Structure formats: structure tokens, C-alpha cells
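Note that this is a trimmed complex: some chains were dropped, and none of the rest were shifted.
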Amino acid sequence: MLDELKEECGVFGMSLVQPNEEIINNMYLGIFALQHRGQESCGIAYQNESIEVIKHSGLVAGKFFENLPRDVKASQAIGHVRYSTCGPSNLINAQPLVFSCNKGEIAVAHNGNIPNSEMLKSDLIQTGSIFQTSSDSEILVHLISRIPGKNFETSLVSALNQINGAYSMLLLHNNQLIALRDPYGFRPLCYGEIKGGIVFASETNALDIIGAKNIKEVEPGEIIFCHNGKIEKKHNMGSSKKAQCIFELIYFSRPDSKVFGETVHDFRLKIGACLAKKCQLKPDIVIPVPDSGNSAAMGFAREAAIPFDFGLIRNHYTGRTFIKPGQQKRVEGVRLKLNPVKTVINGKSIAVIDDSLVRGTTSSKIVEILKDAGAKEVHLFLSSPEIKYSCFFGIDTPTRKELISSKLKPEEIAAQIGADSVTFLTIEDLKISVENPGDYCYACFNCDYPFAINED
Amino acid sequence: MLDELKEECGVFGMSLVQPNEEIINNMYLGIFALQHRGQESCGIAYQNESIEVIKHSGLVAGKFFENLPRDVKASQAIGHVRYSTCGPSNLINAQPLVFSCNKGEIAVAHNGNIPNSEMLKSDLIQTGSIFQTSSDSEILVHLISRIPGKNFETSLVSALNQINGAYSMLLLHNNQLIALRDPYGFRPLCYGEIKGGIVFASETNALDIIGAKNIKEVEPGEIIFCHNGKIEKKHNMGSSKKAQCIFELIYFSRPDSKVFGETVHDFRLKIGACLAKKCQLKPDIVIPVPDSGNSAAMGFAREAAIPFDFGLIRNHYTGRTFIKPGQQKRVEGVRLKLNPVKTVINGKSIAVIDDSLVRGTTSSKIVEILKDAGAKEVHLFLSSPEIKYSCFFGIDTPTRKELISSKLKPEEIAAQIGADSVTFLTIEDLKISVENPGDYCYACFNCDYPFAINED
Amino acid sequence: MLDELKEECGVFGMSLVQPNEEIINNMYLGIFALQHRGQESCGIAYQNESIEVIKHSGLVAGKFFENLPRDVKASQAIGHVRYSTCGPSNLINAQPLVFSCNKGEIAVAHNGNIPNSEMLKSDLIQTGSIFQTSSDSEILVHLISRIPGKNFETSLVSALNQINGAYSMLLLHNNQLIALRDPYGFRPLCYGEIKGGIVFASETNALDIIGAKNIKEVEPGEIIFCHNGKIEKKHNMGSSKKAQCIFELIYFSRPDSKVFGETVHDFRLKIGACLAKKCQLKPDIVIPVPDSGNSAAMGFAREAAIPFDFGLIRNHYTGRTFIKPGQQKRVEGVRLKLNPVKTVINGKSIAVIDDSLVRGTTSSKIVEILKDAGAKEVHLFLSSPEIKYSCFFGIDTPTRKELISSKLKPEEIAAQIGADSVTFLTIEDLKISVENPGDYCYACFNCDYPFAINED
């Protein structure tokens, strides 16, 4: 409903020393903790004699929760939450997907996107493969299946070598749980130990919820094979220049997660401070667009020594709007979500901190809300640089034409959305805010894709 | 809940001269009319620019009906009802299935079963194919995709030549509707004309509901290609000895349908008369196990000149039973479904006509109900021969061990279920009741499968 | 969807020697067996320390079944199925209704209608009572509550004396189950013994399903008080001339039920025979409009010595139709429900037996279906006299203006619906078909209401 970037997935998996009847409950807790990474559908696959899968369109804690089998015991399981387009038939693309092939049964849950997938798919189709989903996982399993011989591990590695793109993945095969991350490391994947096993998750907050310790990252290019709670083997696909998605830190991941070695909240404090340094006026207060702007706004306020305050209150209940033909739903939805605290806003010069500007529709409405509440001036600060290019690695960006920053300069944007000023972070700011600035992808800001992309 | 044989599917399709906004409504009416052939899931696929599909677990007139898109226009569509095992994940196998391959997009709805499918599947898997469903349709599309070249028609024919089994199928491809039936013609498929197009269905009752005229059978081995309401081409795969499923006439099809050229109701009158000729005693009345026994019981009564009556009344609302561990659900369910009219039964010698004896559990309960209602004698007549062998062509039979007639003789069955006698129809009776007795499969009675089956 | 008369309710109740955990399951079976008397909502109330109630909009075996508490133990319970107008808010009127008053907690499930209820309600409102439902039960409880003193039994009797109308009722009060029937006995109510208790039901088929024996009628004017499986007291409100609803026998009750001392199926055989005597031509066959016309058609065929056959097949799955403004839904629905067996119909002169003619819309469509199927002549026989007047005692009749027989003579009706002839049963026929013809209400045919009705 809001004009936000959308993450495309979260994954969670467990490998336990012995079949455990708590596994379904813990899988549920894990994917529930990752719900912010995808609200469209969810699923859990676990391996007994064969691989069983339960999937649902909708939130983790709804019908899916109600229908979970309570008495399943298993040692290995993987789960998934997905953001996607609507409709009941989207269950066809819901993950984990389960395949039978000459390497046996394989379940796949993945986060990421393969930009050259259409080419791969086209080649596969030319040479006789058939497809039922639009998931990149299906491509991978076709590639695995094309490798001669029975060896799953070498086939997996060989198949991955044919894929160039973003994938953090969990697989089930022959009672093994396999976790892997592409050589660029676009999407996060971490793991930790629990009593009686190993747990993998897109973000550490999902490891926290079940009490995992000794948390590490799956390294870019690393493939980890687990069986019954133990890591049996690690394989390294070889390294590329890392290209971790900086937007995981800016916006997608939860502030309580540690991602790519950075605590998300701390990173946002730093970029908030960077924004403050660009602020040449002295606003009366700093407010976040909650909740994603909270940490950056705090960092801004500390650096600028301006009071931080809660000037906009978010309604966290899921809201919906009556659909009428021609109605601008995206704009109207903002009112359902955000309401101003008038005494905080009235008569003040406001620095409002939001994470990003996509089409500009939400920001335009936020400025209006603040001005209606009596703001003397509204200065919008974005804790990301100008998004001018599409992402091909797992984020749902609108087409370049729709990206407001690909068309307008900040001062033009300010004029269009009614703000007194609009200030963006720079790529340099991002770079000084992480430990290893060379390990990130900034392509949506600077078009510097880690490898050539054929756009169409 | 009852101890019945289960049909595995019904198909329905339309090809219209021009895109019509009534098509979804008519598709709904068509598969609703076939609901008796499968209650587990249902689906409709239609072709616009690409093929869209809507599927649901459950009955046609429930959530599926509510969620149907009202304003779709299309010229070609196919639909399906399915009987299958339970659970939400069965949606993976719900039809129509839609595939992308080197011949383009293909949607498939089929009724039947390929006995050698595991071998075909195994071969395909060995040579690199991957599978996501347990549907034979997926095998077919793999085979199509393996054929070199772009020509869909020749590929389809070539793929079908590799398949030996039962299939009545509707496909969508490139705005064509293709209807076909295996060379044995195991499962029915017919078609008719409506204003503005052609309609295909498993049974004629689904053609009746939308007013189709000039109804014909798709011939065994025939492939019919339609586009925008016209038959463009017919292909004949060559003929085998026909092996039409006699159980379609005995039990599965609706009495108001014409199947394999026979009106189902009339056929059942004839086999009822055959049963009467075997009756050496003079029961006071003849009653059917409703509704499937109605026609045969009527035929029996006429031949024997014994009064027909309604001695058992069926509750047509879907009933369910509390599930308790160890409880014999199958038996208890009979009470939910059938209740005696005591004045009809009390003090009488009863000939009760049922369609078939599978495990014997339902019959045992029916005899008990009739005796409790005061029946002096209960003579059970089955309007099918003894089922001693499994079906591999689209009917869900229990394993041979569970089939009561594979273990016990009629008099032993009578003793076990508490009946005063049990009389079966003979294969000869069936043969004299159809026009072309050589065109049917009687394998579940006599093990004379149309071709060799590898059981496992 | 069809043009039928609608029953307004069914009731079921149990009183057990001791709290039994099977009670909810048995209550479910009982109201499931009465589902034909009301499909709109259902409910069960049981007494523990206080009275608990579970209600639902929809069929007994749907969500209601799923949400039933499995582990409740109770000795007394009552249940209800209801036919009514649509919408979720109808739950307000769903029964059993539970009230707190000066006589304690009272739960009520009733079948029937009080024609002077508006007057009673108006009086009660004038003198300070408030109403939340449109149920007659609420009126009764107000009257009970107005009686001074604490004695529930005398208050109940006194309250009932103020009510003139149709009511067969089950109540829970202070761990008693009370069953009663109005002095006219409009609606049926019977009871029987099971191991460990007593069971009450609108029809005997619901007693059969749980194996009740020694089945008797609650007499008109009788009030039976039960506690823990025993009848503690019977009270007689005094007798009126009985006015049992003859339509229970003609149409509403199931053929396997015994109602008012008559086996429904047998009664229908008799009235079918009466119709046959009126038949001056010699039709080729007799067919019922299934299932309600089955028994009468059989009786007709026997008397006329004309073959009975199944010429129309009913689809028992619940169907629904797309709603479009201005569309004649009622007519179109017939096609979803009934399909002809053409070989039975074609070229024949048909006597088709239906139970009643209300508006005539369904019959008109049936005649069309038969003629389309090739019927040479269609002679419609109705196993009820002409319905010319509204019912005020528990049946949902359309207004008199809508009743086709209040406007047209049989030959005019035949012309309008396209039949070759239309023949009605006479009241005399009904009278000779029951044991005690003076004990029935025929008011919808002859306007001879048992007492004066103020129509508005």
C-alpha cells in the first residue's frame, strides 16, 4: 500500500542431532521472526522418509499456523517467507519448492534473484526442460539434473557455477540440509548453534528467537552441508568481489539483526549522523518516519544535537482500503498508517528522516500530513542515496521511469512533494559507515552492477 | 467415508468463436455438473495472452466459486475436478497444470492413469528431467518437450505414442483447445455444439447443462484440435482394441449421461434385469442402495415382477464424523448417509441392489441396518461382477488383499456381512447389456488387462 | 434457488443419566439428520454450571462441526437447525437462544410460528420489555419472566396459555430438558429412549441415527420435563382441535421419518395413488421430480399400472449461480439441479409428479427441460392441493399474490407453464390418506385456519 521497496524473501532452516517434535514449532518461530521479509506466502518443508511440505498464502501466524502438523518429528527442515504478487494461484510459486530428479528429492528455499535467469531458462527450454513456476529455484534444479552422474554435491556446485546472480539458499536433500550463498554474497545468510543442532536464517533476529549462540555468516561462495545437527562439509565456490546489498542495512533487515557483520541499528545511527552533517539549517526537531527511520533519525539527532521526537505515530494493524476504479490507493494508504502528534509538529521546523524515496508518492503525503499539523518547515532527509537504477538481485524496484530520482534532482523533488528541502545520503556516506565498503553493491544508486546485466 | 470405488477426475473445456465474458460462468457450470467425478480439488485454465489458472482445494460451488474472476473474457478454457488424497498441499497436484516448454505454454487437464508411468518417469529422471507433481500430465509434457523441433502437433502425437495407458485429456496450447482420448478409450470424452462454439466434457450431463447439441464421442485414439469455436483438424493415433471402462456404466457416470454410446440409466436397467434372472427366490420387495443402485434396482423389479420400493433414504448433505483413534470411521459413516423406512422393510424378505462390493464394510452395515429395521431376509445383489483385481486405469481401488472378492466366495461373503445371500452379476451379463461388448475392459473382474502391467 | 416452500426449523435434544462426553457428537448427529429442515444456521446449547451455546451460520457439517468442543461433558443439551434470510448478522436470530431472567437461565430451541406474535410483542414493548431478536422464543421468555413468583413450571404453563400458535419446543432450565408442543400440534416432535437417556427430535430419522427405541410423539398440548435421563413430570395444557401440518407429510419431513403417527413414505404412496385415480389418460411413464416426488410417483405408478422411471436426475451438490442484476436466478437454478435422461423421456407421454406448485417458476422450467428432451406430452401431477393461502404456522410461503393457484385455475396454469395438463390432489384425497383426517391443518388450501388470523 505504501511506496516502499519490497524484499523478496527470508529463509530459515534447522538440522538437529535427532528427530525432534519441537522442530515444527521452532521452524514456525523462525519464519515468524522473518515475516518482515515477505508477507505474501510462507512454507515449511521437512524430511522424513520423503520430503513433506506445507505452504500457505498469507501470514505465518494465520491459517498456516493453525494447520501446522503438531506431531511431526524430523531432523532437517527449511522454511520460507515470500513477498510477491497477489492471488491464490501464487501458491504455485510459494516456497519451499520440492523436486524429484535424478539426484533424488530436493527442496529449495531461496532469497535472491538471478538476472540472467531468462537466458538460462530459455536455454533449458530449448533443450527440453519444462517449467511450472517462475522461481529461480526451478532453474537451479534443472541444471543440477542435467549434470551427469549421481553425485549431488558435485552437481550442485557445477550447477551453481552456471548461475550468476544473487542467491542465499537452503536445500534439503537426502536428509542433508545445505546452506549456501552466491559468491557475491548479495543476500545475507547466517547460522548459529542451539542445543542439539544448527540453525540457519536470513537474519540473526530469527536465530535469537530460538536462542542460538556462536552466530556466524555463511560466507559468500560458501556451501555448508549439514546432517543431523553437524556440519559435515564446507565447500567454497571461489570468491568474487563481494557485492552485499547495502539496502539490507539501510532498510530491509530488522535493526536488532546483525547482517554482513554489521549491527543494523548501529549502521543506521551512523548514516543518520552523516545526514546530519549535510544539514545546514537548524531544524527545531528531528522525527523519523516510523519504524524504519527510527535509528537513522536518532543518529541524526545526536550528531546535530537537535531534539529527537516522535512526531508521527504508526498504526501497526494491517489496514486495507476500499478499492474504487481510478482511486490512488497508494497515496490514501499513508493516512491509515501514519498520524501526526500535533503538539510535536505545530509551529516547528522539522527534519523528517525516511529511509528512501522510490516514486515519491508516500513522501508527498507525509509532507502534507506534517504541514497540515502545523509544521513551519519540512525538511526531508533520506538515509539512502538517490535510487536511479533498478535492482536485479532480489529487490522489487519499479521500472526506472517510475523512480523519481531518475527524473528529478533533489530540489525538483522538494518542489514536487511540497517539502522545503530534500537531502539524500551519498554513496560515500554509506562507505564510511561500514567496515568493508568494498564488499557492497551500490548499483541502484550508481549503475555499477557487479556484472553486466541485459535489461529488457 | 463409505467403502466405494473412487473416480479420479472429470474434464470440461470450451472453444468459442470469440472471447466471451460468459466463459467463466459456463466453465463453472460444466465442472459443477461433473462434481461427482471428483470432490477434492477443482480448477479452470483459460487463455488470454498467456494461460491463467485458478485452482482450489474443495468443492466447485464453495470458495472456488466465490473467487472466480467475473470479468474475464477468453475463447478457450479447460477445467477439471479431481478426487485425491487430502491436505492443503494437494494443490500441487490440482489440475489444470500449466507448463512452459520449448513448444510454448501448455495447460493440461486429464482423466485417467498411466500404469507404466513410473518407468517413463524414471527414464525421464535418469536423463535429466525434474518433477514437481505426481501427475501423469507432467510426464506427457516432458515427453513433448523432448521431441526436437517446434511443431506442437507432431510432438504431441509422438509423445502420446510413448504412453500406454488411460487418458482422456484436454489441453490448451497457443490458443488452441486440444481434446484427445487414448487408443483404448478407457475413459469417456464427448463433445457438442453450442451457439458460438464447441464444448467438451467427460460426460454428456455437463454438455446438457449449457445446452449443447449434436453430441458425439471423441473416438479412442482421436485428437481434435480446435481454435475459436471451430474444429481445425482431427488426428487419429491409430486404433487398438478398445478397452472402455465398464465401471463408468456400472457406477461412476451419472444415469442421465450417455457414455460410450450407452445411456447409463438404460444400461443399469438391463444389468438389473440380468440380476433378477439369477434370483431363484421370490423376495417381497426390491430396494436400491440409493442413489447409485436406483436404476439397476428398477430393472431388477421390472424383470422379477416384484415391487420396487424406497427402503433406504439417503441424506445428501455432506456429513463428517468425529475422528477418534482406532475408530472405524468407514463403518460409522454409513449411518450418517442411509436410514431405513421401517414400514417398507419390516417383516419382509428384501432384495437390496448395490453397485459393487469392495471391502465389504459398507454392505455389512447396510445389512445390519435392514435387519434392525425388521427385515426377515436380506438378499444382496451386486450390479457388478466380483472385483478381484486392481484397476490401473484411473480408478482408485484398494490393494488386492483388501478386495473382499479376492479372498471370499459369495456365500462366504454373505456369512461375513450377515446377509442371507449375496449374488453377483457376471461378465457375460455385462456383455449382453452393451452394444459392443468387445470394446470394454473387464480387467478388475477377470485380470484380462488390455496390456501387460508391472505390478509392484 | 428453487421455487419451494421452506420449513423454518428442526429441534433435537438429549437428557442423559449422567454427564457424557459423547453428548456433543450425538447432538451433532441429531441436528445433521435434521439438516433438511433448515440450512441457514445451527446451534447446540448444553448445561453445565451455566448454559453454554455454540452457534454458526451455515451447514452443520462445515465450520460448525470443526469448531465443536470435543471434550464437553453434559447431561442435558438442545440443538437447532434454522432456515432463514441471509447474512452474517442473522446469527442474532440463530437458535438456541439463551436468556437470563427471574426464573433463572433458559435456553430455547423452537420450530413453529406465532401468528399473533406482533400483538404480543407490541403489548410487551408497551409495558417495558425490550427485544433483541425477531424470534418468538424471546416473546415466550418475556411472558415467563412477567409471571410473578419463582416457579418455572407454572410460569411456563401460564406463559404458553397466552400464546396461540405453532410451537414445538425444547428448553433447558436448571438442568432440566423441557419438551413441549402447542395444543394444536402444528409441528411434529417425538422422543425415544437410548441407553442412558431420552432423546427428542422433530422427526424420527434423527432418533434413528443414534439408535433410539420406543419412539412416541410428544402429544399436542403436552409438556414433558426431564432431568438426567428420566421423565420427571408431564403436564397437559389442555386440548384443542388438533391442527397438524399436513405439509410435513406431503413434503417437509423425510420419507424415512414417522410423523404424526404416519410413515411419511407410506402416506406419499397413498396420495400418489389418489392422483393416479384422477388420471384419465394413459401416459407412457411416470417420473418423479426427485427426491421429494419419489414416493408419490411410485404410488401413482402402482395404482395406474404405468411404468415408474427415473427421468430426471438431481445433482445433490450445493450449486450456486452468478448473480447479475435483473437475472431470473430462481429459474436458472433448476438447470443446475435437474437433468433429464433423454432415452426415458424422448417420444413419451410423461406423467411427472411434483409435491407442490408455489409460484410456478420451477415447474415451468421442468416442463421445458422435459419437452426439450423429446417428451411428446407432459402431464404435471401435484401431490398437494392448490396452495391459495399463506401459512402462519411455520412455513415460509410467498404472499398470496405470488401463489400461482390463488390466481389461476389448473388449465390456466398448464397453459402458462407449457404443460399439457396440470392436476392437483384434493383435500379429500389427503383426508383419506391419513388415519385421523380431522387432526390436520389444511388452511393453505382452504383458508380454514384453526383460529382467526389478523393478516396485514
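So that you can tell them apart, the chains are marked A, B and C in the order they are listed, and the count of residues begins at 1 in each.
The rule is short, and it goes like this: a residue touches a chain if its C-beta (ideal position, glycine included) is under 8 Å from a C-beta of that chain, and two chains touch if they have at least 3 such contacts.
Nothing here was measured: the structure is a model prediction, and the numbers come from that model.
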Complete complex - number of sequence copies, 3 represented: 4
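Following the convention adopted for this analysis, only the chains that are shown with their structure count from here on.
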When subunit A is superposed on subunit C by its C-alpha atoms, the rotation angle in degrees, nearest 5: 180
Interface composition of copies subunit B and subunit C: same or different, split at half: same
Chain with minimal offset from the mean of all protein Cα atoms: B
Whole-Å separation of chain centres (CA-atom averages), subunit A against subunit B: 47
Distance between the centres, which are taken as Cα means, of subunit C and subunit A, whole angstrom: 59
Between subunit C and subunit B, distance of the C-alpha-averaged centres to the nearest whole Å: 36
Parts of subunit C lying in touch with subunit B, wherever the complex brings them together: 25, 28-29, 32-33, 35-36, 59-61, 65, 70, 205, 208-209, 254-256, 258, 263, 265-266, 291, 294-295, 298, 302, 307-310, 312-313, 315-320, 322, 335-336, 339-344
Residue ranges of subunit A touching subunit B (in the complex, touch as defined): 52-56, 67, 88-89, 91, 97-102, 125-133, 138, 141-142, 145-146
